[in-house]
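Single-structure report; data block below.
All protein chains of the complex are present and in place, except for one that has been dropped.
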Amino acid sequence: MTDIKYELVCGMEVHAELKTASKMFCGCKNDPFGAEKPNSHTCPVCLALPGALPVANKKAIEWTIMLGLALGCKINLFSKFDRKHYFYPDLPKGYQISQYDLPFCYDGKLETSSGTVRIHRIHLEEDTGKLLHKKINGEDVSLIDFNRGGVPLIEIVTEADIHSPEQAKEYGKKLRELLRYLEISDCDMDQGGMRLEANVSLRPVGENGLPSYKTELKNINSFKFMEQAINFEMDRQAKKLDLGEEIQQETLGWNTTTQETFSQRSKEEAEDYRYFPDPDLPPIRFTQTQIDEMKKSMPELPTQIIERWKSEYGIEPRFSSMLFSSVSNAKILESLFSKAKKEKISADKLASALVNKQISAPKIQDDAEKTLKDFANLNSVDDVDTDELKTTIEKILSENPDVREKYARGEKQVLGFLMGQVMRTSGKRLDPVLVRATILLSLEE
Amino acid sequence: MLLDKSILELASLIKNREISITDLVKESLRQIEMLDGKVNAFISVRKSEDLLAEALLKDKSIEAHKSPLYGIPFSVKDSYVTESMITTAGSNILKTYQPPYTATVIKKLIDAGAILLGKNNQDSWGHGGSNENSDFGSVKNPWDLERIAGGSSGGSAAAVSSRMVTFSIGEDTGGSIRNPSALCSVSGLKVSYGRVSRYGTIAYASSLDTVGPIAKSSEDIAHILGVIAGVDLKDASSSMRPVTDYSHSLHKPIDGVKIGIPKQFFSDNYSSEVKELVLDAVEKFKSMGCTTVNLDMPLLQHSIPIYYMLAASETSSNLARFDGIRYGNDRSNFLPESKRRIILGTYALSAGYADKLYKNAQRARTLLIESYQGVFKKCDVIIAPTTPNTAQKLGELINNPMENMLSDVFTTSANIVGVPSISVPIGFSKNELPVGMQIIGNVFEEADILNLADAYQSETDWHTKTPKILGSEND
Partner (left out) sequence: MSQIVKHLAKLAALEIPDSEMKGYEEQLSEIFEYMDQIKELDLEMAPETYRTTEEENVLRDDKIEPSLTQEQALENAKKTHEGFFLVPAILKDTHAS
């Protein structure tokens, strides 16, 4: 036994199905899991019937660029699709339309708590059909459903920057969060909407450079299993390296029962995919201006929102980060907090109440009023004599004669001013909703 | 004989009710019945009951339809999918295959009112220049039944040549429309790449395949092209350029047209008879006011390997879908010629070889395109022979794969570069076999080459000659 300590050198490849309405190269419905029956969302193109031709889905490409921009990638201004050839029953054309040397995005990064993970490339391709293994009349057969064939698949490949199983898990989770946030993929791992692969090798601590070998962990459909598999592999490889044994390049799966990796295919003979540019599909060309426009019109990213909510609304990041998971619900919360700010309600306290589930978040923008009301009811308020309140209000109105006029003209911001005055003058803790309602009454009179 | 008349003549006769569409379809069926047993131009013919019913229906609404193709009988190479009609691409792999959709080119012709008689025999998958590489028997040349009809659209050319239909839609990847047209003494157009939709065309080589008409004259072709040309949203490789009014671009004066003569196509390494006839045709053009320009295009000598590296690579890819799982029979049903091309293509693309083979072919392609662009600055069109020889006897080429490949020497460069080329009949050899020549134009200049071909056909009558098997039908 030697005392050599090894360090994990790991890169990950993640595939995610994009949730466009239609498939990547044809107009069939993109809903493999929800289809009523097998082979019911297929057409000459995705069934690879003789004579059919692909036409690329614009939205899938736009979403790929958006993901790339969100991960700080450079965008290839000129890009194309290539054919990747191999024979397998779930691949109807005998080739997959993918991208070889000019992927849409490259050179990005994703931050984890233990360091930056560089994104090598992001490209777009089509998914294969689904294979089911069964015994029919005593015979082992495979059944094929092409509802999934042709669904747009985005592939994100990292550099070998991952140095612990925990970091691999964190990377995977953060990537999933981002894909869900941008609302381009549901990443449902049980349904195969997101698939993880990890390349695992070890090198002695202190050394640099990539090890001369790697094993590929494939077909792992949970973060927990991924973590376990990497841990197991690290042990297995370390033992072999200690004994001076060579580690075979191979593809490994994770057996959840035996809690061991197992060989799926030897990588000694690399597949010859015979890539060439697909002549059926014209190339894609962007101008730098177009990319800049796309960048501008991108939704704000989570980190930016969290920062801004702190400076604008005073909301603690630990609350913000738990409150939204998509562009859509971030928008709804934005309008809630903006409203709260106008009505001098503490957004931070509101956020805390939401996080602690004391009140429920609005599902649509119009529900904001209700949420604010619920929040108001949470806080105990001093009993207030409504007559006294009314008197206070009348007093303030008479001291500020132009307010009525302004309100009549439609300048609603005077409400905020009045509320501030009332709160200050009264010196009590007042229910803002009540105050506002009473002010309105007075103004209408 | 009705089927010896031009499209315009037929359209006029139909409009004036001097003939009925039923008459026309009956004659077509009669011709097929009488001659196809010998010629073997068809793999499948629609049921006569259906055809006559269709003709009857069309006879009832002649006034409502404007297209000159209304009621005109046509056929298509069996590479074009037809819904619910067996489509084989000439191969046993698809012997019982019934597509659930129809090719765009056929849809357009049917919308214009033309009547589809049946599917023509071909070299399987487009692999061949003699139509002997078919699982449905060889096509025989109507001019000499012991000789080849050319390929791969041999059935299409033979059907037009023996007056079974007014026109046929063939498919040209390396000469497959022009070659059989020349050998069967009919006119055939290879369009600019992308001019006609490929949706529903069983692919041979995706960057080379073109869809085009074979008919008795350039004028007929102009009418057909007007109907089938144009962009198709289902075919991302189809051109968005507007469609010219081809038939109205005919009968324009041709004096002053500069004709390029590439010396590489006029050497001594092929039939001198063919060469002489082409040079005669050039003289004819000169007498009509054209001038000639001598060209030197060295890359033309390498068109065959450039073509085959590209075509074989793409076909090895396009035929990968035939695994017998979703349709068709398994891959052991490929004929040897197709297996050879698939292996050649796999070789050209494989790791370690792709750079020197496939990629070199794509580099050569760039240079060939530049060469053509340079040439079209000096001349308006290029004239070349279509085939190096007249029709060989059956059995000669199919047993000599190398010789078979070399018969594409004059036609392949137009596909590599994407330019249009029409083959027209220019006479006969001493043993009475047809000879054709190509008029090659710049991209999307179909109107110009159709015009020149039409001018030639106004001054000559080679294209009106009919094979002896038509016998007493020839009136």
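Going in written order, the chains are labelled A and B, and every chain counts its residues from 1.
Note that a residue touches a chain if its C-beta (ideal position, glycine included) is under 8 Å from a C-beta of that chain, and two chains touch if they have at least 3 such contacts.
Source: prediction; values computed, not measured.
Chemist: Consider the whole complex, including the chain that is not shown, and state which of B:323, B:380 or B:454 touches that chain.
Modeler: Of the candidates B:323, B:380 or B:454, B:323 is in touch with the missing chain.
Chemist: In the complete assembly, which of B:356, B:378 or B:468 touches the absent chain?
Modeler: The one listed residue touching the chain not shown is B:356.
Chemist: For a quick check of understanding: of B:139, B:300 or B:342, which residue touches the chain that isn't displayed?
Modeler: Considering all chains, including the one not shown, the answer is B:342.
Chemist: Given the contact definition stated above, which residue among A:272, A:316 or A:374 touches the chain not shown here?
Modeler: Missing-chain contact among the listed residues: A:272.
Chemist: Of B:22, B:82 or B:207, which sits in contact with the chain we cannot see?
Modeler: Checking each option in B:22, B:82 or B:207, the one touching the absent chain turns out to be B:207.
Chemist: For subunit B, which residues touch the unseen chain?
Modeler: Interface with the chain not displayed, on the subunit B side: 96-98, 100, 193-194, 207, 233, 236-237, 239-240, 302, 304-306, 308-309, 316, 320, 323-328, 331-332, 334, 336, 339-340, 342-344, 346-348, 350, 356-357, 359-367, 369, 401-402, 405, 417-418, 443.
Chemist: Identify the residues of subunit A touching the omitted chain, counting contacts across the whole complex.
Modeler: Residues of subunit A in contact with the hidden chain: 15, 20-22, 26-29, 37-44, 47, 55-61, 86-89, 94, 128, 131-133, 136, 139-146, 195, 218-219, 251, 253, 264-265, 271-272, 274, 276-277, 279, 281-285.
The rule we apply is simple: only the chains that are shown with their structure count from here on.
Chemist: What is the distance, in whole Å, between the centres of subunit A and subunit B, each centre taken as the mean of its C-alpha atoms?
Modeler: The mean C-alpha positions of subunit A and subunit B differ by 53 Å.
Chemist: Can you list the subunit A residues touching subunit B in their complex?
Modeler: Result: residues 44, 47-56, 83, 85, 87, 89, 92-95, 144, 270, 272, 274, 276, 278-282 of subunit A touch subunit B.
Chemist: Across the complex, what residues on subunit B touch subunit A?
Modeler: Its residues touching subunit A are 79-81, 87, 89, 94, 97, 99-101, 103, 198-203, 206-207, 233-237, 313-314, 317, 319-323, 325-327, 346, 349-351, 354, 358.
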